[in-house]
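First the structure, then my questions, so here it is.
What you see is the complex with one protein chain gone and the rest in place.
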């Protein structure tokens, strides 16, 4: 490490001359300054700073996971960076508490000046969504149309190009597909697992049929539900059925990737799978935290403007409410719990498989 | 204050002999102890302790707000206790983070032993819901049926009796109805306010029609939305229309109470209205925090059991997801923001009204 | 409200071109970029954005509290802004969780490039400290010397000028001194209060002497402590003694201000005192939250660099640890609890005093 040649001064290092000269309320231009507009600007600027950091982490993770062989020490670095994203997301949520100290009346003092600006114009946030893997086709209709319409041409083109590049979703899917050890010599893991599942489902069916605390209507409903679970399990092991469900949007990941992810979830306690399991869990956590953030944000908007129109001319909260759950990136990973079976029913891995997994 | 006659010993004061002897995992009875069942028991016990405290506060607030005259120092005490409930609700949410350290596989180790027990059997939580004002008729269908069906007779009768008694919702409604100063000599507040609203809506309409950044379809959609807002405003000042919307479930509070609440929201900065405004806001906050709790709880259940059946034989998460938003107690107060207008458009109160408000 | 003449575009409104072009790691200049330096820059920039917002609020509060008459609706606005500062402080603390995802090894990768920059060069933070009322003379020795030495001349002069202007501490002190109703006709509040205090202290002395669970040494220690409390109480009502203790640094506020603050604390439930009490409590809370922040920050630094020298060449954490408790602004308000007596022992205010207080 080379010595620095020029003493470093904190305000210059942080470029505070730029940073602290970037708050210019519109209300000042049109007459009296609305006291709370500064807060509105600063909270959104803080969001954008953190979005930049999230992008910095995603951009560092992507090439690592895209390598044809990802070794364990890399998984460990990826996990640390994903966990940093979690902490940032926590702060994104906490910042809503600050914004909520602004009352509706205070917001109405400058709302009109911002028309038609809108949070939907945050290029960095859209960049995060695209890089994590939210394809246009997954968006709800309203979102599909308006996602690009409110942007200027440069911003729109930038994002449309980005959609063509591999996302974190793609990288994770490929990394999972490359995972070995699902068939090992005579050991056909999925055959044994299928038997265990059948036993579990039969058990659940018996529990339901014996349940005298349930009304007949409830029983029928539950048994129906169980049948659906059964069908989904069947599809999991049948490429044709799986791909059909994938076309219908029930799955987004390939069958191979889903099976690998399930295996990692089932045998997470194997040292070799610790890192991969934390990685999958971290991805679900990112979804979880963005969902919480969208939810809190929706409620805040609703509290702030009621059913009034948003600054971008959109029926603000309704749209937001719908995206809350829809825009998950790693839904398939989240849904895996449906396929878990009790540890006691889990096939024991043969010693040579365990040895092979730990090299 | 009398001196205590017998020295107090911490473990006895807290009755730890009872408290710490109340954790008996079912798994132990049926074979090997599942390590995580203790956590499952303790987290729910901690919930129940806090529910008891919330009930203690609600029971102390109810008689105060039910008096024919509630003076300001009482409002202040009520506010402190409502804010205590908020802090407790924060901890209820935080406790989910603890429960989430249990993995689905760990839960499957003892889930079957708990059938058909279920969180829906928490009498204290139902008691809170009823005391805050959630009538059976407001519940979603699934909830309506199952709310009582899983309880033993004693518990069911206790709660059904409770439904007959006045709730916090009822007390708040009556307290708002009793509020004075909406008509004061020649000053007819609502007439002036109606004019201000008309001006604002006309302004919003013009903004929308001029909005060349909106497509025609979007414009039509937004203008339609604006018309609905207009209609709701009209109903606000027309008893007949209001009561019709009330019958349809659009409002739950009486017109008089809604108008008082709106007035308090509009003139919250008047010293006399500070306390009442904080009170209304605190009630909305209680809703908000329970909604967050239900939401986090739903997601946790989904992550824990996937689409599998819940311990109570219910399709756990689906039910929970629907109650998340539906079971708000003070929806009317939350929706008031729709009726706010910019401070600059707000009618100035005549000096004699202000003087009268501050006695 | 005038219509805006030019459509507002979110990225321009937030001046993202400046904001997002202000992150330039030193490590890049000296060779390979250290991945985590971006985080280091962004977390400090986010701090500075929030400091700007805190200053915005303080600057709006100061003139209000400096008026010769502060009416209740102003108190209410001040309280809302102080509570906004609390929420911002919560986020300042939460941001430490993000920074802690950087490991010591990662920090060592670029630490040397930052020499001698240091958080002590945050002009805005020093501005906050000065505006809240931290005089140079209250700082610990180390801090006194180094507070200005690391700044360039312009920054130093700016802050030294600021020290000459009235702070929030000064404004609050004067506002408290102006408070009426401590003597009212025949009612000499403090005489009655003194009697109540004597009774309480006599009671405490008896409790201690009767305490057979205490050893003789412990008893002597406690009784000594009680005597000190007695002496401080005496000083409270004796201008000469009070001013002596003030010279010694035991008090910072004038006797008149302290007595007003005590009165507000004792009779907080009086409607008229609700606002003032929340204001005093909010000031203590600001102290509390900065103390927590300093404490968490110290621990983080210690974990990051051990007992190594800080980037500013200072023995980082030792200094920080000492300022944690020392740099409270409203110590006197915090210490008031010593002078509280049980509600049952509190003199009842005569009706005419209560009436006068509520006008």
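For clarity, chains are labelled A, B and C in written order, and residue numbers in each chain start from 1.
Just so we're on the same page, a residue touches a chain if its C-beta (ideal position, glycine included) is under 8 Å from a C-beta of that chain, and two chains touch if they have at least 3 such contacts.
These numbers come from a predicted model, not from an experiment.
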Touch with the omitted chain, as defined above, among B:56, B:239 or B:355: B:56
Among B:80, B:196 or B:223, the residue in touch with the chain that has been omitted: B:80
For chain A, the residues touching the chain missing from this view: 1, 3, 7, 71-73, 76-77, 207, 213, 269-271, 274-275, 342, 344-345, 358-359
For chain B, residues in touch with the removed chain: 1-4, 7-11, 13-16, 18-24, 26, 30-31, 35, 38-39, 41-42, 44-46, 48-50, 52-53, 56, 60, 80, 83-84, 87-88, 90-91, 94-95, 97-98, 100-101, 103, 109, 112-124, 152, 155, 311
Contact set of chain C toward the excluded chain (per top definition): 103-106, 108-109, 111-112, 115-116, 149-150, 204, 207-208, 211, 213-215, 218, 221-222, 225-226, 228-229, 266, 268, 284, 288, 291-292, 295-296, 299, 302-309, 313-315, 334-344, 346
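To be clear about the criterion, only the chains that are shown with their structure count from here on.
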Same or different contact residues where chain B meets its copy chain A, judged by the half mark: same
Centre-of-Cα separation between chain C and chain B, whole angstrom: 34
Inter-centroid spacing, chain B versus chain A (mean Cα positions, whole Å): 29
Junction residues of chain A, two or more chains touched: 103, 109, 112, 115-116
